[in-house]
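All protein chains but one are shown at their positions in the complex.
Going in written order, the chains are labelled A and B, and every chain counts its residues from 1.
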Amino acid sequence: MMQLGRWLAAQVGRAALAAWAIASLVFLLSRLDTAKATDLLLGEADNLGTAVLRTDIDATQRQARQAVEQRLGLAEPLFYVTRTKQAGAISWHWHGLHNQYHQWLRGLLHGHLGLSFRDGQPIGPRWRAALAYTLPLTGLATLGAIAGALLVGLVLAGGPQATLSGWRAGLHTLLTGLQGLPLFALALGLLFVFANPDMLNVLPAYTGSADAEELWDQRALRLVLPVLALVLAVLPELALLLAHALRHELSTGYATTARAKGLSNSKLLRKHALPNAILPLLTALAGLLPTLVAGAVVVETIFALPGTGRLLAEAVAMHDYPVVVAGVLFSALARLLALALADALYAWVDPRIRLVP
Amino acid sequence: MSLPVFRARTAGFWLGVGWLLLVLSGGLLAPWLPLAFLPAVPDLQHVAEAPDWAASPAHWLGTDPQGRDVLTELLYGARQVVSISLPAALLATLVGALAGGAAGFWGNKGLRLPWAGWLAGAAVGWWGFALPGRWPCSLALAGLAGLAWWHCRSRSAKLAGWPLPLDTMFQSALTLLGAVPRLVLVLVFAAGPALGTTQLVVLLVLVAWPEAASQVRAQMLRVRELPFVEAARAAGLPTSRVWYRHALPHACRPLLATAPLSLAGLIGLESTLAFLGVGRPPDIPSWGNLLGTLQQEPGAWWILASAGCALVLTLLALQQLARQLGQRA
Partner (left out) sequence: MKYLWFGWLLAAGISSCSLPANKQPDSTVRIRWNRDPENLSPLALPNQNAVDAATLLHCSLLQVDLSIGTYSPALADSLPQMQLLGDSLTHLRYQLRRAAAWDNGRPVLATDVAFTLKLIFCPGLPNEKVRAPLGFIRDIKLDPSNPRRFTLVCRGQAPEFGFASGDFPIISEDVLDPKHSLRQFSVESVAAANAAEPTLAALATRYQQANLEAHPERLPGCGPYKLAVWKKKQYLTFERKTHWWADNLHPAPLVLQAKPAKLHFSIIPDDAMATLALRRHELDVLPQASARDFKRLQESAAARQSLAFYSTVSYEVVTAGFNTRRPLLRDSLTRQALSKLFDPVRLLQATQLGQGQRTVGLVHPSDHRYYASSLPLPTYDLPQAQILLQRAGWQHRPTGWTRPAAGGQAQRLALMLRYRGDEPAFQTIALQFKAAATQLNIPVELRPTEGSSLTTALREGDFDMYVRIQKGNPFAFNYASMLHSRSVQEGNFSKFGTPATDRLIEAVATAETPDQKRQLLQRFQVMLQRQVPFVPLFFLPYRLVADRRLQNLYPSAIKPGYSAPTMTWATATAALAQK
């Protein structure tokens, strides 16, 4: 128990440190080029919307850009030190504590993630609001994918080992086909089949609604199509992985012994082969867990859900760096914690595995 | 690794090999085939048209939303699959297996680098980053490294150095690649010239290796505890040999299932990269671009049917090959 506690503490500490390092890296990289962010705030310069012949167009634009940079705090030095190359010699300048990075770090330690460039609003509440939309979607999809993968994997592995025959081969081909389909094609396909007045018009398509007093089950129905799209996107790989591992376990010595002793195939699969074969499935799931926080951009865009995936993607497109850095911090933290969770699950499933802090 | 033992080859295996050869030959022979249309030339009068076998010249598989002939794009796109996507998938699997295997086997404390190695690395880093006092400090560090090496040589027992935290490096690399890939691509590559073949393969490998690596690492965590590994160590074999010839082959088992499927992800990634302005120029045909045009015209079932079928058949063929590779005594 002490061992587990020490290991857990070490993992969490390392996760926090690594997440901070990655977020800092992204912070520094993103602010090397602030011209694009200010451009997007000022709009395009060459549309003929300005009805006046201004002889000082350049100067006005430059002034406007400087004013924006001043307001956003981009005029200050970037880091504690900067490296400059002058006449072939590389020199380092110390700027002291008055720089953008230090301000960001100080805010982070106090729990403030900063203000967005686009509308000056604090980022924390925005992220929380977006998470409230993403978590039900990705949470349900993950649970559905786990359940589906276990079900389909067990079914797929049930036959004789050497070849896949009959309907099992068909199921295998279907799963491979689903894997090859791009996610947006899957989402649009589901939309056009289930929510199309020309075809089956059984499920609501659009997740927003004019009716704020909608019953919760109507709102739940609106989540069916997006969750189904996500489940069908991740299910094939998980199921095929599990089936492959199970089929390998069924060919080992202990399985033959169990069968010789009269154990039914299904019981053999569920009670003996599954705990040994579940390791690859756990690894794949650990790779999926960060999407709980980072969201699924394609599905959120198509189904008009204002989740974290869309928030991050739009921030990248609009060069809204504070939101991007906050997003990277969260998703890095989520991924590292997911990796730690996966390690803990390995040790739980297979007691032979030792966890070294 | 010992040579795989081939059992009785099923019909499925031969079909898979046949399909892959077809794809390969289609890609290589495409310029000499009697195709009615050239690749990447839009036929502006037949944009996003379903296959019409009565017209002449006929678009046998229809046209995409830019007016390009689907059959021509498929045949020429096979080249892209064979020269970029397949090698990237195989290379990503290889790199992932090695990295994951190392991280799983040695963990954070297993691999120790001697002091000389650490100091030499520090010297190179100091000089490379041109930190203040570039020449004196790096020379001093190099001097210390030489001292440590000579000290280590003169004594019979090896001085244990610091352990290389392989597992933490692995997890950090995984997280870095997972948290920022598209952002980095946009920031670094966006306005530059189109990438060459090698650069694109390197980029794809960089994005795709984590999946294979985590699988191998997880499996290695279990395999290193198995009795035969302990026996090999007890027999006095050097650790690297135990890792490479005994533990790694067993840890790579899940790759037989994931590697074929990763091809689908890489082909999809190519079309995402083209969308961002990174990657091959748009007039080079590729299956990923063809599938990506579905977003502009969701009703183009002929594109889904033809490109989707080609992709699924390739995945199935690779799975058959992998199954043969995995069947041993």
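The working rule: a residue touches a chain if its C-beta (ideal position, glycine included) is under 8 Å from a C-beta of that chain, and two chains touch if they have at least 3 such contacts.
Values in this document were obtained by computation on a predicted structure and should not be read as measured data.
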item: Contact residue for the chain not shown (choose from A:G96, A:G120, A:G253 or A:P351); value: A:G120
item: Residue among B:A231, B:L276 or B:C309 that touches the chain left out of view; value: B:L276
item: Hidden partner chain, touching residue among A:I22, A:I146 or A:L191; value: A:L191
item: Chain B residues touching the omitted chain (full complex); value: 38, 40-42, 44-45, 47-48, 65-68, 186, 190-191, 193-194, 274-277, 281-283, 293, 296-299
item: Positions on chain A where the hidden chain makes contact; value: 35-36, 39-55, 57-58, 60-61, 64, 67-68, 71, 118-121, 126, 129, 188, 191-192, 195-198, 201-206, 208-212, 217-218, 221, 224, 301-304, 306, 310, 317, 319
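Following the convention adopted for this analysis, only the chains that are shown with their structure count from here on.
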item: Between chain B and chain A, distance of the C-alpha-averaged centres to the nearest whole Å; value: 21
item: Contact footprint of chain A on chain B as seen in their complex; value: 10, 12, 107-109, 130-132, 134, 168, 171-172, 174-176, 178-180, 182-184, 186-187, 210-211, 214-215, 217-219, 221-222, 225-226, 253-254, 256-258, 261, 264, 268, 271, 291-292, 294-295, 298-299, 304, 308, 311-312, 315-316, 319, 326
item: Residue ranges of chain A touching chain B (in the complex, touch as defined); value: 14, 18-19, 21-22, 25-26, 29-30, 33, 83, 90, 92, 163, 173, 176-177, 179-185, 188-189, 192, 236-237, 240-241, 244-245, 248, 279-280, 282-284, 286-287, 290, 294, 316, 324, 328, 331-332, 335-336, 339, 342-343, 346, 350, 352-354, 356
